[in-house]
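Quick one: the structure is below, and I'll ask about it shortly.
Heads up, one of the protein chains got dropped from this complex, but the rest are sitting where they should.
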Amino acid sequence: MPTTLPENSLKRPRFCGINTFMRLPHTTDLTGVDAAVIGIPFDTGSPYRIGCRFAPAAARAISVMLRPYNPYHRINVFEAASFVDYGDATVNPGVTEESFALIEADLAPIVEQGVIPLGIGGDHSVTLPQLRILASRHGALSILHFDAHTDTWDSYLGQKYNAGTAFRRGVEEGLIDAKNSIQIGMRGSLFSPEDIDQSLRLGYEIITTDQIYDLGIPAVIARIREKLGSRKVFISFDNDFVDPAFAPGIQTPESGGPTAREAYLLLRGLGGLNIAGADVVELNPSFDQSQITALFTATVMSEIMALIAISKTRA
Amino acid sequence: MPTTLPENSLKRPRFCGINTFMRLPHTTDLTGVDAAVIGIPFDTGSPYRIGCRFAPAAARAISVMLRPYNPYHRINVFEAASFVDYGDATVNPGVTEESFALIEADLAPIVEQGVIPLGIGGDHSVTLPQLRILASRHGALSILHFDAHTDTWDSYLGQKYNAGTAFRRGVEEGLIDAKNSIQIGMRGSLFSPEDIDQSLRLGYEIITTDQIYDLGIPAVIARIREKLGSRKVFISFDNDFVDPAFAPGIQTPESGGPTAREAYLLLRGLGGLNIAGADVVELNPSFDQSQITALFTATVMSEIMALIAISKTRA
Amino acid sequence: MPTTLPENSLKRPRFCGINTFMRLPHTTDLTGVDAAVIGIPFDTGSPYRIGCRFAPAAARAISVMLRPYNPYHRINVFEAASFVDYGDATVNPGVTEESFALIEADLAPIVEQGVIPLGIGGDHSVTLPQLRILASRHGALSILHFDAHTDTWDSYLGQKYNAGTAFRRGVEEGLIDAKNSIQIGMRGSLFSPEDIDQSLRLGYEIITTDQIYDLGIPAVIARIREKLGSRKVFISFDNDFVDPAFAPGIQTPESGGPTAREAYLLLRGLGGLNIAGADVVELNPSFDQSQITALFTATVMSEIMALIAISKTRA
Amino acid sequence: MPTTLPENSLKRPRFCGINTFMRLPHTTDLTGVDAAVIGIPFDTGSPYRIGCRFAPAAARAISVMLRPYNPYHRINVFEAASFVDYGDATVNPGVTEESFALIEADLAPIVEQGVIPLGIGGDHSVTLPQLRILASRHGALSILHFDAHTDTWDSYLGQKYNAGTAFRRGVEEGLIDAKNSIQIGMRGSLFSPEDIDQSLRLGYEIITTDQIYDLGIPAVIARIREKLGSRKVFISFDNDFVDPAFAPGIQTPESGGPTAREAYLLLRGLGGLNIAGADVVELNPSFDQSQITALFTATVMSEIMALIAISKTRA
Amino acid sequence: MPTTLPENSLKRPRFCGINTFMRLPHTTDLTGVDAAVIGIPFDTGSPYRIGCRFAPAAARAISVMLRPYNPYHRINVFEAASFVDYGDATVNPGVTEESFALIEADLAPIVEQGVIPLGIGGDHSVTLPQLRILASRHGALSILHFDAHTDTWDSYLGQKYNAGTAFRRGVEEGLIDAKNSIQIGMRGSLFSPEDIDQSLRLGYEIITTDQIYDLGIPAVIARIREKLGSRKVFISFDNDFVDPAFAPGIQTPESGGPTAREAYLLLRGLGGLNIAGADVVELNPSFDQSQITALFTATVMSEIMALIAISKTRA
Partner (left out) sequence: MPTTLPENSLKRPRFCGINTFMRLPHTTDLTGVDAAVIGIPFDTGSPYRIGCRFAPAAARAISVMLRPYNPYHRINVFEAASFVDYGDATVNPGVTEESFALIEADLAPIVEQGVIPLGIGGDHSVTLPQLRILASRHGALSILHFDAHTDTWDSYLGQKYNAGTAFRRGVEEGLIDAKNSIQIGMRGSLFSPEDIDQSLRLGYEIITTDQIYDLGIPAVIARIREKLGSRKVFISFDNDFVDPAFAPGIQTPESGGPTAREAYLLLRGLGGLNIAGADVVELNPSFDQSQITALFTATVMSEIMALIAISKTRA
């Protein structure tokens, strides 16, 4: 019987107590734990609306609204698997590569104990150190990357490591198996066609926002499942995948995206994926006056947690 | 000829004058009145983001944007029926059962004069005292309950009367004819499957958000009309029925819901219902910086008023 | 080779430098220029939530997020045509007709040099002076008018010139060829059926929001293209065309509208229109805490710019 | 015994009921009434941050916090004199001179019945129509004008009537007895020394913010009392008199002003003034997220009401 | 050597990690602890702007800005004494007396172990359960009560227990030694002179805001020290003691108060008081967009902690 049940919100009000993710225990003891939520409050990689350093706190605050039973998968997530809130990775604001090393160091004991790390960014640069430590254990990973942008520039503002380059660096460093990876949601204006082509050349398959609508969600789900199969997958979810109406509090808003419901439908179709890790990134609380982006971030993560829970059940 | 026409916004600017709902006359004289809007600023029943006490004022403020002619029903609502703004019920913040008695007392003269009460909450606990006074006149009512949540817990935080229990209490107290009632819009994480099952056991029919999409809006409308027929109906509309993008300023946000347009399409399909009363609840102005939730609240109420107007015309 | 390329956001951060629209050069030298963005910060015509005078600044600020390549038309907009930011027209707040004269005077050199003016309002009254100067060159124009409202009242609050009358005045003054014009997006409550009928009598074709959904976007696009053909068209886009969830920061919010994506799909279908001018109006930054309305305004304008660019390419 | 006592906030919660100023009765029956609060929601005269049209509603909303007993004068204001909330004057946004006529027409019955009008602006242009109707009864009035600016320009943006000219127009029209009037609080950058000199030439005495501190508040009070004596006085209070920290929600913020407490000390020293009318202007709710400017506006008005109450008691 | 040093913000960024008060350890193990910060997120007692339930979280979030060394007392607070963040008391929203019992139960182990409880409200009703548990150990306490209001009504809205009655109930229940207690800061409009007189009759000494300025801060400090001497004191600090400019995010704003600096000067003069407990109450984050009220709350608490630290040093 798991000892990591969240606090019961039918018994103690959600606003009582120091916020942890979904009211899970805050601990770094990973004995018997399946997956650990970890905040990665790094935003030095943000080219525009900076402030994602406050995202883990904002996501934790509203995540107390979420309940343990996922009716779409008919599963009590926390009875099926064991989750904890591991706290935050340490970062050094303004010093990117050192921060990556710090993040890797903090993630190492999680990954080494076979626990799935679930990162809450931070800007999208934080995916790279997560992949580094995961690949050191699992080898190159398949990626399922939800985003309006490809983030595969060689450099951005002359920099090798920031929110626009992680998905190229990951391939170059051998962390990402691009041939077995999908980028989904691309839309909006580009610097040039190269923004997309560079991903294709790296080996990624791209499903644009328009293609999601053209194919329909069931076909998109089928395509993802077919491509990723039983490979070790890292799901990286950038909040700008959805329209700013559903996620106003982000770094790089891109108007004209899917709805929150469509995002959840996609995620709920992915039961059985072999998830090695995941992150939800680019929540900027300074532009999230009504907490809807924070709630979206937390809900996306909770849907990923449900995917993990059903894998544990089936296993 | 009705003497209760709202002030004409083509003649006097909407921002002139003390706000009443849709610029209707503010009066407690109900002579010849068909329906009366009444604020019920009670929020002690709120388990989380409290502040619905300011909802009636916020709804009145933006409601001046709404015009008298409903093009979907091709009717001038205020020529077809007579509406007034009755003001607010008195409540006693922090004292739930006394407040229910106060609300009942303030609603009594409305109901006793055969006038339809149209409540603007307040948190969802306020539906119970409305049902009590209405059932005292009409007997048990059919309910059409728009909400992301069932609100049929036996107790919530150990309490019998708050925003999570009204739709069980109403059945227990014989106010609700659950067998002829529908709860629509349920979605999101649950405490357990019991959250839904308890409603089914009480006799409610449930149409989840997923089912709205699966069936399609016309089929949902047909089902509602078939079930409710010509029975006396109370429509209770919780703003969290729609996605937080369309109603950010609420108490219990639940990401992934329908759009505002979809809500209106459902309501516009209900012409001919025999409406005994209605409320729109859970508007929290503290999280509604751009007034879109207040406008949504007012528009939902105005669509319900149009349903009443066409009934009067047909009658 | 155009000398009016915007600053490259891959080289210099978007937040560096004084904001111009999409980082275009700010100049009044129109040599070789195809189209000029001009702010028209006039809001005296606003009957309700006033403050559109700050819209050009807000649109410029977030427009730096937009990139030069439009993937839907597969074109680098700024290589295909030459655009500049012309600055703002001068207005005199509180003095409508004088302001119209000032706006006309500032637009005159643009129109006289054969440059397409692209106005950022301001409230919707500013369309009239734009049409006056354009019609003085082109004769009566076809109009493609995106809006929740017809704006064809004879007077509004007793006034001949404000945000509710421009599309009647334009017909009366011979600036608009209503028989070859379309108003699209009407929805919500009306003062009376006359709100729509008056447009029809003036000669406009109306496609309501409901009709957009009934016909489907491809059919709507086909109808627009059929009607407007190769005529000189002025596109006037009121932000309230979309639901307030996608554009909360406006003057006259009307709940229940299309999504931002649907607006872009419509615009992207209009390649080949013979655009004489365009405006995007009614952005009110005071109600746009997360900048999503400003981003929507800028994106709509950028899609219109793409339409101009492909015309130049094909010509 | 007055029949115009405000609702008792110890008995009925302040948030219950449609807001009137300080919960006074809303009526246009002035029988036995000493002074009437009237909203004047006109803001067409605003050169910069426009939106004061929503000020009367905002002031009423928070004014419910104020209680009837003024401990500084040891008087129950509403037992000593009779006050009502008269509602709002009608204005025509965008049409200044017509609006002035409308305001005068709405004020006329108040002034004609010998009731003191207490205006809540609106921008500072609204003082002129108030003075016109008052001077028609009382002749030229002494003015006590609290403001960071003199508002005595001959024209502002070429206009004779807006927020920057009322205190010159009033002299020119014979409404203001400048020789027996004081402008207090001037500070901050000027267009030229003429900004001050023009007031002096018109006959005003000026006490700058610096002079308030140099003289000390008791001496300033003494000087005001000496100058105004028993003359009929109109008190016009622009919220920008205080530092923006104490009144952020205004049209023309001027940093570096007195505190709220200092403003109240000045007002509390003026018992015995012969007040013919008063206004508090330039509250802009769009920049008043925490309601402190609205509360300041309401408190200033309540202190003026106390001055009226003690005059009635002594008379 | 204390084992309860806060995390070092020169080593790990303040935004890393789950927020505790001033980055102290979060523990319920009180071995060797001198004082424990405890959140009391109860706001059912709020008559107006409700939402203090979120105050402990907001205070913790910004409290990370505070550093361990207090230069006014020349002491490293956390080396001189041992503090922890005990978490939050459990409350039951909407059920006042049950919540008081829960608060008492959660405070009991703190008080029983001789640890000083430092409460972060919550509305001002929460002082009563704190006093109950403290008096059960120490007998009736002297009170030093900073507030704009006396909070000594017999009932408020008919209720015996809410934010307006705690300082009468405390006397009646024998928890407060009113004869040796001071209420400081009263100002603003009253319901009647009784608002003050009732406190005097209960035995309190009152120092109004005006008296603070008349006497001067040093004399006020001297008077407090003289009166309280070495008695066991409970300091209760309502944020509305200062002007809303310095604390906009509160329940009952009262314009015209002291500055933040003046509040700190008063507190810093109280070294040597025999503090049995303290609270800081009435922070409402919904009206605190810039966190200045949360920072004020945290700073007031940190100054009280410094007073405790110097007592420990001297002892």
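Odds and ends about this structure:
So that you can tell them apart, the chains are marked A, B, C, D and E in the order they are listed, and the count of residues begins at 1 in each.
Note that contacts are C-beta pairs under 8 Å (C-beta built on N, C-alpha and C of every residue); 3 or more make two chains touch, one makes a residue touch a chain.
Only a predicted model underlies this, so the values are computations on that prediction, with no experimental measurement involved.
Residue A:S46 is the one among A:T4, A:N19 or A:S46 that touches the chain not shown.
On the side of subunit E, touch with the chain left out of the figure occurs at residues 9-15, 62, 65-72, 74, 76, 243, 245-246, 259-261, 264, 289-292, 295-296, 299, 302. The set of subunit A residues touching the chain not shown comprises 43-47, 49-51, 53, 92-96, 157-159, 162, 286-287. By the touch definition given at the top, subunit D reaches the unshown chain through residues 47-48, 153, 156-158, 188-193, 195-196, 209-210, 243-245, 248-249, 252-259, 287-289.
Methods note: only the chains that are shown with their structure count from here on.
With centres set at the average Cα position, the gap from subunit A to subunit C is 38 Å. Inter-chain spacing, taken between the CA centroids of subunit A and subunit E, is 41 Å.
Residue positions 47, 53, 92-93, 157-158, 287 of subunit E are each in touch with at least two other chains.
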